[in-house]
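Structure first, then comments.
Note that this complex is displayed minus one protein chain, with the remaining chains in position.
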Amino acid sequence: MSTLAAHRELGLTDAEYEGIVDRLGREPNGLELAVFSLMWSEHCAYKHSKKLLRRLPTEGPHVVMGPGENAGAVDVGDGLVAAFKVESHNHPSAVEPFQGAATGVGGILRDVFAIGARPIAILDSLRFGELDSPRSRYLFDWSVQGIGHYGNSIGVATVGGEVAFEPSYEQNCLVNAMCVGLARRDRLIRSAASGPGNPLVLMGARTGRDGIGGASVLASAELGEEDASKRPTVQIGDPFEEKRLLECCLELLDRDSLVALQDLGAAGLSSSASEMASKGEVGLDIDVSTVPLREDDMEPFEIMISESQERMLCVVEPERLQELLEVCERWEVRATQIGEVTDSGRLRILDGDESVGDMPVTALVDDCPLYDLEPEEPAQPIYPDPPVRIAADADAAETLMAVLGAPTVASKRFVFEQYDSMVGSRTVRRPQSADAAVLQLAPDGGHGALAVSIDGNGRRVACDPYTGAVEAVLECALNLACVGAEPLGLTNCLNFGNPEKPHIAWQLTRAVEGLRDACLALGVPVVGGNVSLYNEGGGGPIYPTPIVGMVGRLPDPERVPVSGFTQEGHAIALVGPFAPSLAGSELDKLRGHMSDGLPEVTLERHAEALGALRAAVRTGELVTAHDVSEGGLATALAESCIEGGLGARVDLAPLRETLGHSDRLTALFGEGPGGAVVAGPREVVSALPGAILMGEVGGTSLLIEGDLELEVAALDERFEGAIPAAFA
Amino acid sequence: MRFGVLRFPGSCDEVDALGACRRYADAELIWHGDLDLGGVDAVVVPGGFSYGDYLRAGAIARFSPAMEAVADFAVSGGPVLGICNGFQVLCEAGLLPGALLPNTSLRFVCRQVDVEVVNADTPFTRACTEGQALSIPVKHTTGRYWAPPETLEELEAGGQVILRYAPGQNPNGSVRDIAGVANAQKNVMGLMPHPEHAVDPLTGSADGGTLFASLVAHVDELVATA
Amino acid sequence: MTARVLIRPKQGILDPQGQAVERALPALGFEGVTNVRVGRLIELEVDDPARVPEMCERLLANPLVEDYEVLITETADSST
Partner (left out) sequence: MTARVLIRPKQGILDPQGQAVERALPALGFEGVTNVRVGRLIELEVDDPARVPEMCERLLANPLVEDYEVLITETADSST
């Protein structure tokens, strides 16, 4: 192909193309151009986000691996580390939801076992348009089935997640998947290739034409009408192949047979090979004629950029090669030496003995130009008001029913019952039974447990990018505190629109500042993450959606509270610096209103309160703990009633007093970070610092003094029935 | 007493099953390629997706060398417990009557259900009492038990229906709420619920333990009377 | 030679997939469709077509719950 014409097709600017010519000292050939176009794509090079990401705090006492490796890792004691990362598969899922979501899970699993950790948990964070849209129902239904298909089949528990439905995701759904793995600290492996002469071995599936151009076409261009034309690049996942690959890689690491290990993700061999070479400051020679193919007529450039799933690349010492091949044989995993480590500092591509490409590794990995964002706060709000869904004169009872029936608030049982949440025998708290998933570290629960949560609220970030991002971190931390866990590290996925537009750049910048400040205030380091930009369909940009995944540790899983009420007579209280406001609330949305700005948050007070709640929970005396989030306090109380199958009688007057204002709807449905509903023996609850006693558990209805009384059965029906109803 | 737990390349719950067995006796994994069961006293064919469950759940696994050994072991009266995918494998292998078809919901379902012990007089349920309700999770896409009417009559008459889903809790559309069946000799049993995921209250329930306890009692008795 | 194996659920056995399709079609404006059955199609290149029925009995189909039918064609065809 005539490369000069081709570079624009491949998404490279003229200036970037000139940069490539500079570094090569000549015009690139077709293969080289294809490889550069992917390595220098937004997806691989983070060219619009890298400078921003440098602002995130990545240091912490527990950090073992930070950003830069395939996944981050934190020390969890007893010589163990937890490795985790969240990653997006938004555009592939918008094109083909089942395979897009499935391969998203497959990809994040590989990132985790690529560093030597055994995946023990998956979480998913999903965003779609409103469920009255057939397209949104289709994307939601099949994304969920795709995630379940992959996680259930490979035998990793999907223990948590979140789903929200907002008009802004109608054209551009979000599918983010997070994986948590466990490894013995001394078993961790890095991806840096080393040892000139060492064989480079490709393990796993044959290479086909899957996702040719996927990284640049699917992940770095706005979705337009011509989606259909992108479809042939759809990747198909094979969890059975990955299961064997996973067990095979972990056995090889147990035997200490590998020098380096790396998954193949976006941009396939090109990216994995250059990353490994770059980290090890070596070169690699790859002979594409040795790569096992699914279709025999593939071009060298296709082989280099194919995104066929379920493949791993490793470096091994020559004398261990035979052993490696034997282990692969036993697991029925294809393994082929496709090249070797060199000291050339170059990625050389051979086709038999003919050289078909020769590029400096540093040029591929480090030299992609990084762009400064040009943030500019928009003069007026950029998102339309959502449709009105509730009568202006709705009373408290009608409002609660409406909020509980809003798909974003309603029970996600439809989703999590399609996921195996117990394989691995670690799951101490299943979805909906507590605010964070709790996974015991040892079968007897004796060595403590991990707590994991994933959160984000795009609509609130749209109202206020800085505070909205702060709240995402606070909500994760609160979820962890509700099960008594101390946060050890954080991962995030930044789902935003086109960063070349000033107002998107502003959202992105403010959100990252919010993440940074919240992480600093809580002392939680960022150990990894992922960025997904250009999330804009015909309907304009998505709500800015930073998704935060947090991993924490707790000493005794036997003492973890549940989110439901468990016993008549238990006292109910509200704890935490909760300052409810209707701005950005679910009720605000139902009323068809999009607020501009959110109340400011005093991070220090939250850090303190989180510590206090965690300490209280760890005593084991609190029986119920549930955070106040979407839908406000009334919703949190209703959820605890529904989950426990018990009623409650509460009076919010003490709360309104403390808040110093008397607006009943704000107390009932106002939202804001930091509040948690707790219940237990009266003496325990009333002894909690700053607790506002609200009432007690009992009866068959939820009674809120002067506001509403509703049968728990009716609340349950509304809460559990809302999402299934959309499919009836 | 020693359990052997089969391990296929796509098994998922084999380690969980191994852990559950070890709460009651010795246990070890048996690789699908082995022709020899290593003299174990009872075999567990665990859950998961043996060979990816491509084509039909359990269709390919049944031909593995270890399954031939299990068939011989079963014919000679050795106790064999098939859980979920293991149940599917045993049906495909003809060691148990009937077949498992896609859930009527056509969806994977992961849920805690109550199952009722219909026959407490088997090597797998002797530690239970008839009519006892056990809280055990199910998690599968292909769990709808089906057998021809005449076979069902034989099963009922012969006491081969061992477990039923409690009224209203049938998660997959199984005929007559059947959750677990045995062969005529009662030494081979399959069930869709996962007893290995119900051996500890901390993770949900301990009711499934009674099945493993039953097997241990059964084997100990055989040894004693031998 | 190419063998095509058509596998379908036996009559009398509930076919939820078929039912789902039958329910979905009218919503899309396709009336007058009945008796929808969803099964499997298996295509293979075989040296000896005579052995295909045996393959069906042993592996490809479950004779207890499925009927099958074998079609032999001279050459592969895999276009729309």
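The letters A, B and C name the chains in turn, as written, and every chain counts its residues from 1.
Keep this in mind: a residue touches a chain if its C-beta (ideal position, glycine included) is under 8 Å from a C-beta of that chain, and two chains touch if they have at least 3 such contacts.
The shown structure was predicted, so the numbers you read here are calculated from the model rather than taken from an experiment.
Listed residues A:6, A:188 or A:234: the one in touch with the omitted chain is A:234.
Here one chain is not drawn; of B:1, B:37, B:60 or B:118, the residue touching it is B:60.
Think of the hidden chain as still there; on chain C it touches residues 4, 6-8, 11, 18, 21-22, 24-25, 28, 30-48, 51, 54-55, 58-60, 67-69, 76-80.
Counting the whole complex, the residues of chain A in touch with the unshown chain are 95-96, 99, 205, 208-210, 231, 234, 236, 238, 240-241, 294-295, 308-309. Mapped onto chain B, contacts with the missing chain fall at residues 51-52, 54-55, 60, 63.
Everything that follows uses one rule, which is that only the chains that are shown with their structure count from here on.
Centre-to-centre separation between chain A and chain C, using Cα means, comes to 40 Å.
Per-chain Cα centroids separate chain B from chain C by 30 Å.
Computed centre separation for the pair chain A/chain B is 36 angstrom, with centres defined by C-alpha atoms. Residue positions of chain B touching 2 or more other chains: there are none. Of all residues in chain C, none touches two or more other chains.
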